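Note that this complex is displayed minus one protein chain, with the remaining chains in position.
Chain IDs A and B follow the sequence of writing; residue 1 opens each chain.
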Amino acid sequence: MKSSISIEMIMLLAALLFVLGLVGVVIRKNIIFMLLAVEIMLNASGLAFVAAGSRWAQPDGQVMFIFILAMAAAEVSVGLALILQIYHQHKSLDIDKLKEMKG
Amino acid sequence: MNNLLWLIPVLPLFGFLILGLTGKHLSRFWVAIIGAGSVSLSAIITFIVGISFLALPPASGHYSQTLWTWIQVADFNSRITLFLDALSLVFVFVITFVGALIHIYSVAFMAKDKDYSRFFACMNLFVFSMLLLVLADNLLLLYLGWEGVGLCSYLLIGFWYENPVNGYAARKAFIITRVGDTAMAIGLFVIFYQFGTLVISDVLVKAPALWHQGASMATVTALLLLAGGVGKSAQLPLQTWLPDAMAGPSPVSALIHAATMVTAGVYLIARMHVIFQLSPVAQMIVATIGAATLVIAGFSALTQYDIKRVLAYSTISQIGYMFLALGIGAWTAAIFHFMIHAFFKALLFLAAGAVIEALHHEHNMFKMGGLKNKLPVIFWTFLIGSASLAALPLISAGFYSKDQILWYTWASRDGNPLFWFIAFLGALITAAYTTRMMILTFWGEAKTEPGHQPGKLMTIPLIILAFFSVFAGFIELPHNFGHFRPFSNLLQQILPETVLKTTLNSELLFQLLAFLATFGGIYLAYVFYYKQPQRIEKLRQSKLVKNLYIFWFSGWGFDQFYQVLVVKPIVFIASINKNDVVDKIYQGIELVTERLYRFLSFTQSGSLRWYIMGLVVGAIIILSIQIML
Partner (left out) sequence: MRSHPLIYIACYLKMDIAFYTTALVTVISTVMVITRHNPVHALLYLVISLLSLSLIFFLLGAPFAALLEIIIYAGAIMVLFIFVIMLLNLGKETAKQEKEWLKPKVWIGPAILSIILFVELFYLIMMAHAVPYSLQIVNSKVVAISLFGPYLIGVELAAMLLMTGVVGAAHIGQHKKIVLHRFLKEEEPL
């Protein structure tokens, strides 16, 4: 059965999710929440890829999605390790406290 | 002998280069050897060249040595050519000979100074520039030497630069002579425009062909050249710098401001005599300036208490005599007076320097006295120099030269009795202030005790100069003493014969009048300062005399006049423009940059959220551009 979901709608959804993730990165001060929002953004771009692959009936979209997934996994693990170290040293997860520039 | 010409200026140049570059590392002994030795060697070579010139006069009347071509542009060609004829020979002889003696004197005089090598470097550079000036064959090279001596004068007046007064005096000298130099440069432009060449001999040949007698262009050119001479030679109206230039060391005053640099104007006018002869108006102005200056300076010298300032005003006055002589057409007399003046004025300055040094830098004559027996060598040489200055008849060289000028002011075709009277008055005043100076310094009771006797290096040059101050006059005897005139004969090749308007019979009368002037002046000073000093006290009571004294003391108010006329407006304009308008443009650029920097430095806050916002804004901007296009 053919589906009639237009590709624009899906792209719109991806854009919406991306923007929401962006908002999340910018508003939050806690590093963990920022990382979470970054994950949302990555997800949104993955959705765009998969939708494109489905539209052209090619596996490339999903392959791209797999790569994004791998990258997200690696990035999250390293990022969280860094967050642990930051917490250890600065005793705080406030991103403004990590600023070492003067003015 | 042609080939040795270049050594004469180049030896002091080498001295300057060596001392200027490495002087600080050489010992005092070597600095003295190089500094005084270079000029002395130059003097010896001058002797050799001079003797061969006199013994075997060259056919063209001059030696010429071209070194290389300096500038060659289109039709304009300026070579570095050294040109020695009789006029230059006299000047070169004076410069190197008197210069060498002064350098030897300074070896001892400046021995305790910490800037020993700098002094000799500057002095050597000065001798080089002055030699270049008188040996130049074209006006551009002459101007180079002209500027060079101006520079060295500045460097040497402000030699002790830690004292700001010396710096001010040096700046004053430089700026005032600059006025004259600018006029002279314009004169050079006019000459080049008219004749297409700056080579002196060519100009002097072409000038009568192009200009008729009394042509306005000739007058303009002559006046412009005169302005240059007036600046360098400290004549009216640019004479105010010379008394202040006494802030420099005494050898500097002797060399630059007595014997050589201040006579550069005399040389210029004598050299370019053809142009002056073409313009009787200009000649009259030259003579008037000379006459006015000599009497103004004479009166000023009568009131000074600093011994060097007396001598400075005296220099201005004597150069006034030279200008007067040039103006009335007595060319050789002016040069003769220059030579004799160089000898005795250098002697006076060096002796005064010795006195000042022996009395621990005491310049005030009223605090000296009684040095007749304490400093005998200086006393006798100073006496001989003063006798020459006062033109003591027959036995001093000054008599022969000054008497000649006095005679010509009456007898020459362009002379007139008014000039004679002014020169006569000047001679009287000269004798008066000279005697005053002698009495105050050497007679009476000693108010300051001398520290030590001057050494041989200082006294031997004094003795040599004293010898010349007496005997150098005998090479040019007046007409009624016999027609022994080797000096004029030598210069006749270059300078025209003075045209007389009356017969020569009355020359004896004028000589007697000259005697009168001299003795009258001496007697006046003797009465007022030695015999009956209470007369001075009585004079001081009179209000008129007091005001006159102040007026003469300040050099007839020229300094104050220039202060109001020139200095105040310029300083005012400079202070208005203190926040320079043109500068504001560049400051504006700087300001904008700084504001931009401050604005942009906000973007580097180090806060991650700020950077992300930046990314967002950037994305928005790019997308909007995409949408719009």
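One rule holds in what follows: contacts are C-beta pairs under 8 Å (C-beta built on N, C-alpha and C of every residue); 3 or more make two chains touch, one makes a residue touch a chain.
Note that this is a predicted model, so its numbers are computed, not measured.
S.K.: Touch partners of the unshown chain, restricted to the chains that are shown, please.
M.R.: Displayed chains contacted by the hidden chain, ordered by label: A, B.
S.K.: Return the single residue from B:L54, B:V165 or B:V617 that touches the missing chain.
M.R.: B:V617
S.K.: For chain A, which residues touch the unseen chain?
M.R.: 1-13, 15-24, 26-30, 32-33, 35-37, 39-40, 43, 46-47, 50-51, 53-55, 57-63, 65-67, 69-78, 80-85, 87-88, 93
S.K.: Name, in rising order, the residues on chain B that touch the hidden chain in the full complex.
M.R.: Per the touch rule, chain B residues meeting the hidden chain are 613, 616-617, 619-620, 623-624, 626-627.
In the analysis below, only the chains that are shown with their structure count from here on.
S.K.: Would you mind pulling out the distance in Å between where the CA atoms of chain A average out and where those of chain B do?
M.R.: 89
S.K.: Which residues of chain A touch chain B once you look at their complex with the stated criterion?
M.R.: Residues of chain A touching chain B: 22, 25-26, 29, 34, 95-96, 98-101, 103.
S.K.: Contact residues on chain B for chain A in the complex?
M.R.: These residues of chain B touch chain A: 601, 604-609, 612-613, 616.
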